[in-house]
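Only one protein chain is missing from this complex, and each of the others stays in its spot.
Here is subunit A:
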């Protein structure tokens, strides 16, 4: 995307001075429009492609009525989970159930780069794993009517037990997590638990115990610091949302999970309530006193590596971290998860409460040629065998109930699954980052400002509230409620 003109630099010595000047001037003129051109080139596709969804006969094996002879295009994000689970597990399952329907597989690390032009050009793929840094904005896709309403899928009989609907075979909350204004558009497949991660080995070797209350937590940090290890850090350069997630989790524990609901719904003053302020204050102190040197300038991979090298004790993350760090984790490291400690003595939720969600979004594009085929692919994914196969390949539990029976987890996943069980009904989630990317960005920036000591808690909530208010007023942004 650089608009640095390259042409004159290639044969510099061969040119006379005059031609160099001329070429430089021409290159200069050509360089200017390059950025504008970039914005424009996406604008050439056909705008009003309306393909009527194909249908086939419904049967017990094909309750959604997907056309048996139509192919489906599957696009998988080739990130932390790779694409092996699709090529080795889900796609063969689909093909076995529907031998005449061809599966065309593609994978990419930049989903929007691959898929956006396909959509704009009227060649939308049926099934997309929309994930990663370059994912498409789900909110924008929904607002634009690009996503297939998945109600039919969730109401269809499940693969394993036709007397049960698909929605009843999933972890409660799965359908809601992928719903926009009450309608399910996205299937979130991987059960994800958030918390603070540490090395079981490091803690056992030093006789440290995971903290439940705030005073225990700061005492623990002091002990770790005395050992010459950085107690707590996140990566400021690109992963500040790991930390706002922790701050908001603490806020929800102080004031109840409704605090997060109000934030998601852009209620007036939702960020400025005391609970958020208190949580921000407490964590700002951790940032000021117990940080890893230079953490603000480090990327998540750098910081996670520091933890693997035992130079950092605690790191906020989701439970994908164990799989992500597989290659760098030393023998016996033993990832363990700690839920955020209670900040006040009068927290509304227990210290075992946690944020859990279904992660890794999958969608069917409504304007693709065979959306029913896409949904049928999802139905296969949501079978017990589909869930189990996924977990076997990527070591992460799915939202399919009972699909992990008989599987033994790695220590980290085991610990987060135990934490999830311990939390009982005190499990909450938040959505604003997926709905309003702008608000996520502001929260990240403000979090860095707070955690690295440039602003105080008051200014932190003030700042994000201001952005939330702006978004609320902005008629060009589609709003969501839960």
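Here is the rule we use: contacts are C-beta pairs under 8 Å (C-beta built on N, C-alpha and C of every residue); 3 or more make two chains touch, one makes a residue touch a chain; residues count from 1.
Just so it is clear, contacts and distances are computed from a predicted model.
A chain of the complex is left out here; the name its UniProt entry carries, from "3-isopropylmalate dehydratase large subunit", "Lipoprotein", "Sugar ABC transporter permease" or "Glycosyltransferase RgtA/B/C/D-like domain-containing protein", is "Sugar ABC transporter permease". Here one chain is not drawn; of A:72, A:136 or A:270, the residue touching it is A:136. Of the listed residues A:223, A:437 or A:456, the one in contact with the hidden chain in the full complex is A:437. Checked against the full complex, the candidates A:126, A:264, A:296 or A:426 give a single residue touching the omitted chain, namely A:296. Residues 1-4, 8-9, 12-13, 15-17, 20-21, 24-25, 27-33, 35-44, 47-48, 112, 116, 119-120, 134, 136-137, 140-141, 143-146, 236-238, 240, 293-294, 296-299, 302, 437-438, 441, 444-445, 448-449, 452, 454, 474, 476 are the ones on subunit A that touch the missing chain.
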